[in-house]
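For this depiction, one protein chain was excluded, whereas all remaining protein chains were kept in their positions.
The letters A and B name the chains in turn, as written, and every chain counts its residues from 1.
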Amino acid sequence: MILGLFGLLVGLAGWHAGTLWDTLAHTLEKLFGANVPYTLRDLDFLVSTLFLLGMLAALVLYSGLSCQRIRQADRTAQGPERQWSIVKRQFLKNRLAVAGALIILALYLVAFLCPFLAPYDPVEQGDRVQERLLSPSAEHLLGTDRFARDVFSRIIYGSRISLLVGFLAMGLAVTLGTAVGAVAGYYGGWVDSVIMRFVDMMLSFPTLILIITVIALWRNQSIWIIITLIGLMSWMGVARLVRGQFMALKEREFFQAARALGAGTGRLIFQHLLPNSLTPIIVSATLRVGNTILLEASLSYLGLGVQPPTPSWGNIVYDTKGNLFTEWWMPLAAGMAIVITVVGYNLLGDGLRDALDPRLRE
Amino acid sequence: MNRIVRITSLGLFFTSLSCSPSSTPGDSPSDSAQRVIEVEARPDRGRSEEHNLEFEARWNELYNTPHDNGDTLVIGTIGDADSLNDLTSAAITGSNVIGLLFLSLTRTNPDFSHAPSLAESWQFSEDHLELTFHLRDDVFWHDGVKTTAHDVKFTFEKQISPNIGWATIKWKQFIKECVVVDDYTVKFIFERLYPYQLMDAVVGAVLPKHILEKVPDEEMVSTDFNRNPVGNGPYRFKEWKAQQYIEVEANENYFAGRPPLDRIIFKVVPDQENLALQLKSGEIDFMDGVPPRFFEELARQENLVAYIAPGRSYSYLGWNLLNPLFQSKKVRQALTMAINRQEIIDSLLFEFGEIPKGPVLPIIWAHHPNLPDFPYDPEKARQYLAEEGWKDSDGDGWLDKDGQRFSFTVKTNKGNQIREDILILVQDMFKEVGIAVRPNILEWTVFIGDMDKKDFEAAVAGWSVGLKMDMTTIWHSDSINDKFNFVSYSNPEFDRLNDAAIFEMDSEKAKQMWWRAQEMIAEDQPYTFLYSPKDINFVHRRFQNVQMETVGWNYNLEQWWVPKDKQKY
Partner (left out) sequence: MHTYIIRRILISIPLLFGLLTINFFLIHAAPGDPTDIFYNPDMDPEARENIRRIYGLDQPLGVQYLKYIQGVVLKFEFGYSIAKKRPVKDEILEALPNTIQLSALALLLELSLGIGIGILAAVKQQSTFDNATRVTALTFYSMPSFYLGLVLLFLFAGGVSATHWFPASGMVDIVRHESMSTLGRLGDRAIHIFLPSLTLGIGAAAGISRYMRGELLEVIRQDYMRTARAKGLTERVVVFKHGLRNALMPIITIMGLSLPFLFSGAVIVEQVFGWPGMGRVAVDAAFQRDYSMFLAVNLIFGAMVVVGNLVADILYAMVDPRVRLS
């Protein structure tokens, strides 16, 4: 949780840290010369993804450990090892879920290995008179756009933006939502009322219109601002979920017992309530990644996403929709990339829910 | 045709540009099987006060030749109108509809000279400070009331009211007074002598006094008349559904005779692709300013005729002269030479454009045909930059000077794909000579705000060019803080020339002055003049007597007609 809050701070401070990346990149460039396969702009993606993966690993570890303690106290029969192996078996039995997991894994691999997979530099323009708007061929799998850039390479690089946005915005939303939901659920009473009315209010905003307005406040719409905004606009569902979980858990014996034994607030939340709410949080987080990716794509389509020439799937569609009459494969392919990714996350989320939720086991 | 054009808007709106067919009138495209009509600009006689009898004869021809009435024209437009009241309208769609509903004192000929409309004739006084118009006595408002000199005077008073905010208020700045002589005679009294007195007097649609006199100036912006206009033109207002369409129908009582088309509908479609699609499938009959990327596909359609007209706007890359990076003339010239402008035109405009060398385009009489130019030459650009101290001293591929890398941000506004694309092209072209450019695409309001505050290093923007020769608002040093001299161009010699040329009555002398002024700007390169796009118009081939002219695609819109056997609706 503390890690999560840290993640929130990093997410918020991300756009301030733009210069930090630059410095880091320059140092790296000095160290390795011009031969590093990863260019400067790859770095923020790598660093943030690694950070997030680390965070996620820590979170899972933490939940595993706490679960162990609680399950030993709460129930007696099932050991955690058995619990996890059932989950694993259930998950692997679900072929669609495995497919989803594989899609996501493959996408992350693609995003990490962009420089090796993409045949061309995504922003490098070819001979703009001779080589523009080429049809698909062995050289250019998806042809070239009007700047004679290789569309296939652009779509490969575009995966970074979508995955980055999906992951970070979701991380922010889940962290914020959990924090707010936890406070509301734990304290209840008027605190709960006030917070939940606020959540209701946030839910009544049409997200897209609000984001359009807020983006105008910044002159430099970097990816970090977009991530932060999407995150800030999608935490409400998680908050409701966590609050509901907390409310229910508070009635359970193990919690009553812990409280009777004089456990402090922090201990009650972090060792008893939160670990037991993690399952639905993780499931809803996975399912939410898809929505954040769609939101980013919609923003890009309105021209409010990442600044060109950096490719993102949304802005490739926006950029090439004028070619629909003739070079229809360009917007089609970029759009399909979005669909496949979101499908992947949703399959994974469904699979996780089915595996983690014992009620659904047959 | 009333308003000559809403001059020099920054091109946020898709301005309607100019057109004139090379074919003779009556020679309709379907007869000649010609499907792409390239048109050339006619010589600009905008300063002339003489009638052009040739054009008037051509205009009257329709009324003497047999033609069929009926059918409907559907015009596709990307944006809705904001008002159909000339005093408050700011969007281009509104101006186009107003042109059908209202009359001005004069109509504009294809060579920008004036033809009789509401005014039958006009003459200047001896001292050329009083201009008298004799109005027709058979023009009625659509509600049956007669149009008189009182309406003209009333309109003038509203136009100059500081509480209404008429968009071309500056055109009336030298008119002291408007006097009603009798019901059909009205006189404008000028403060001073200058070449564009006639043009300034007639600009704007005449409005009905009997309806609008009840509206206080402060409430003009929100009066019901904006949505329910009563005009006196060839078409009368029928219906306006917000965000959907504006429909006008033939005015049976029009003084020159009923216009042939029953109805003209302006259909609002907020998306370029969708518009092109509807043009292709026949859901709309006409569209102006078609994006060049659709030309090939649309030109393949049997039913469409293309009119390609010379541009009346240009786009530029402006250098903020207050920024130390761009203070040297040589650097600016080098920057221009680093940009392959022909390639921009070839790749982004699909060859539908030309490189303007200066701010005055060929359609204007004062255009200088032989300005100094800085054609694409990266070698020379590098050399110029080296002479100014910009060299790649650390071998990293980027130019630097005193340890500072040559890099800057170029801003532009969203929503104009070609401009957004230019940023990407230019970034690549500057990389070739070792200059790092960061594109920054901003929302329109944010962009103009930044331009106002001089908060930019370089910016891509555009001007549609005024027919009135006056370079004050964009280039004069007085305009640096008056908004439109964004780049802060300041050249005392230019200022002096400009101030004199505006009032020079001898057109030959004026021309010399304007030529000199253009040479200065071309030499100083405060802008890199990028391109002047041609205007692509597509119209369904069933329409006859389509004469697109430099004054606008809608020059004789009220005279288009369709033979009975080809009528669609």
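What we mean here is this: a residue touches a chain if its C-beta (ideal position, glycine included) is under 8 Å from a C-beta of that chain, and two chains touch if they have at least 3 such contacts.
Note that the structure is predicted; figures quoted are calculated from it, not measured.
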Exercise. Among B:F124, B:Y194, B:F255 or B:F484, which residue is in touch with the absent chain?
Worked result: B:F484
Problem set entry | From B:T65, B:S121, B:N163 or B:Q327, residue that would touch the chain that is not displayed | B:N163
Problem set entry | Listed residues B:K241, B:R496, B:K509 or B:K564, member touching the removed chain | B:K241
Seminar exercise, completed: Only one of B:V152, B:V268, B:I344 or B:V360 touches the unshown chain, namely B:V268
Seminar exercise, completed: Where subunit B meets the chain that is not shown, the residues are 6-10, 72, 74, 82-83, 85, 88, 90, 162-171, 218, 221-222, 226-227, 241-245, 247, 263, 265, 267-271, 273-274, 277-278, 280-281, 283, 443-446, 448-449, 473-474, 482-484, 569
Problem set entry | Residues of subunit A (touch criterion as defined above) contacting the omitted chain | 96, 197-198, 200-201, 203-210, 212-214, 216-217, 290, 294, 297-298, 301-302, 314, 317, 321, 324-325, 328, 331-332, 335, 338-339, 341-343, 346-347, 350, 359-360
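Heads up, the rule we're going with is that only the chains that are shown with their structure count from here on.
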Seminar exercise, completed: In whole angstrom, the CA-centroid distance of subunit A from subunit B equals 47
For this session: Quick one: which bits of subunit A touch subunit B in the complex? Just the residue numbers, please.
Result: 125, 128-129, 132, 146-147, 215-216, 219-220, 303-304, 307-309, 321-326
Exercise. So in the complex, which bits of subunit B are touching subunit A?
Worked result: 272-273, 276, 291, 293-294, 296-297, 343, 346-348, 414-415, 417, 420-421, 423-425, 427-428, 439-443, 445-446, 450
